[in-house]
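This report refers to the structure that appears directly beneath it.
Missing here: one protein chain of the complex. Every other protein chain is in place.
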Amino acid sequence: MQPLLLKDASHMVDSALAHGRALGCHPLTVAVLDAGGHLLALKREDDSGILRPRIAQAKAWGALGMGAGSRGLAARAADAPAFFQSLTTISDGRIAPVPGGVLIRDSEGHVIGAVGISGDHPDRDEACAVHAIESAGHVADAG
Amino acid sequence: MQPLLLKDASHMVDSALAHGRALGCHPLTVAVLDAGGHLLALKREDDSGILRPRIAQAKAWGALGMGAGSRGLAARAADAPAFFQSLTTISDGRIAPVPGGVLIRDSEGHVIGAVGISGDHPDRDEACAVHAIESAGHVADAG
Amino acid sequence: MQPLLLKDASHMVDSALAHGRALGCHPLTVAVLDAGGHLLALKREDDSGILRPRIAQAKAWGALGMGAGSRGLAARAADAPAFFQSLTTISDGRIAPVPGGVLIRDSEGHVIGAVGISGDHPDRDEACAVHAIESAGHVADAG
Partner (left out) sequence: MQPLLLKDASHMVDSALAHGRALGCHPLTVAVLDAGGHLLALKREDDSGILRPRIAQAKAWGALGMGAGSRGLAARAADAPAFFQSLTTISDGRIAPVPGGVLIRDSEGHVIGAVGISGDHPDRDEACAVHAIESAGHVADAG
């Protein structure tokens, strides 16, 4: 398993932002975390709200934390609200059960990191994350 | 874009409190934050509860954090309760999805701060915030 | 014992800032807390750092917390560094052992609140706080 490199993480951030501009998204914040949940690269567009860096990271971190994209976590949260409420505290606020946090898998299926995006509708945030991961030659797992 | 000055923030606090007195509101707490979410001016009226300073700041901070007045956040929270619950922790308790947190926009539409008010019914809290922002010559965005 | 009123707290904030301007101080942040340690009034001057509201409140809160002005706490911290280190956590970061947090006593000696100021040298911060309290007809206890 090859760890995610800054070169690839930077490419994903820029690719996600370019896709957001092409789709006419609201100002986005894009975070790429490594497999350990630690920030590799982040960019916040002009006029993207001041909480967006934390939300973007929480979408990605929560995906890594539970081993499933944040769309899947949103579905589980609807079924088990009390458990997901406890998870927000268990994780110190590093989980966000809403689409836009997508696992990065290598060609063998290993999780090597995650992309989290916040700023537009969750479905569009997620579309930008998937686009970025695939443009870097990896497999996107949105949950 | 001109940063919000203490002179204007102080004017907004006093204007909001005067409006609250004219409307016969319960004792209010009024907070004005700059664009980065940092307190510029705050006043808590006699007999306004001891949690009010935090609530007023959370209404304003949450609006800045998400780039939308807290009335809009309240509407979104009704649609995505699990996500907004997670936002409480992601933001370290600095978001309050209820009316009364209003963005201050300059004449070009840039967000230069926010007013948060707590103490009476949320609709009346918000009315005082809007009054204060407009009396200072800025544009109020309640969400 | 008469509780501290917003009218008096506002007067103290403005009086402290006027004194700071007369002394040529760096931009100041002034906080006035009631006897329960809860914010009554605060103003942050233009270009006063974004951590100043928390520091000003911690100077005042710590004074109330220990029943002694923050100059006295600074002296005790020099004698008992490990204990004061634990106090920063015990108080959730609401204590600052450095001059500039001054108790407000009424004519009978009862503590009715505290003023905390941050932005210039601690001795000058404290001088502004003492001036403000005395200008409101109360007794300043700097510790």
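All chains are identified by letter, namely A, B and C, in their written order; residue positions are counted from 1 within each chain.
The rule is short, and it goes like this: contacts are C-beta pairs under 8 Å (C-beta built on N, C-alpha and C of every residue); 3 or more make two chains touch, one makes a residue touch a chain.
This structure is a prediction, so every number in the text was calculated from the model and none was measured.
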Listed residues C:Leu4, C:Ala77, C:Cys128 or C:Ala142, member touching the removed chain: C:Ala77
Touch criterion as defined above, residue of C:Leu39, C:Val98 or C:Ile133 at the omitted chain: C:Val98
Full-complex contact with the absent chain, from A:Leu5, A:Leu23 or A:Ala80: A:Leu5
Interface residues of chain B (partner: the chain not displayed): 1-3, 34-38, 92
Hidden partner chain, residues of chain C it touches: 26-27, 47-52, 54-55, 58, 74, 77-78, 81, 84-85, 88-89, 92-98
Residue numbers in chain A that touch the chain omitted from display: 3, 5-6, 9-10, 36, 38-46, 50, 53
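Keep in mind that, in the parts below, only the chains that are shown with their structure count from here on.
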Category of the chain touch graph - line, ring, star, complete, other: line
Superposing rotation of chain A relative to chain B, computed on C-alpha atoms, to nearest 5°: 85
Inter-chain centre distance, chain B versus chain C - centres from mean C-alpha coordinates, in Å: 26
Whole-Å separation of chain centres (CA-atom averages), chain A against chain B: 30
Mean-CA-position distance for chain C and chain A (Å): 43
For chain C, residues that touch 2 or more chains besides their own: none
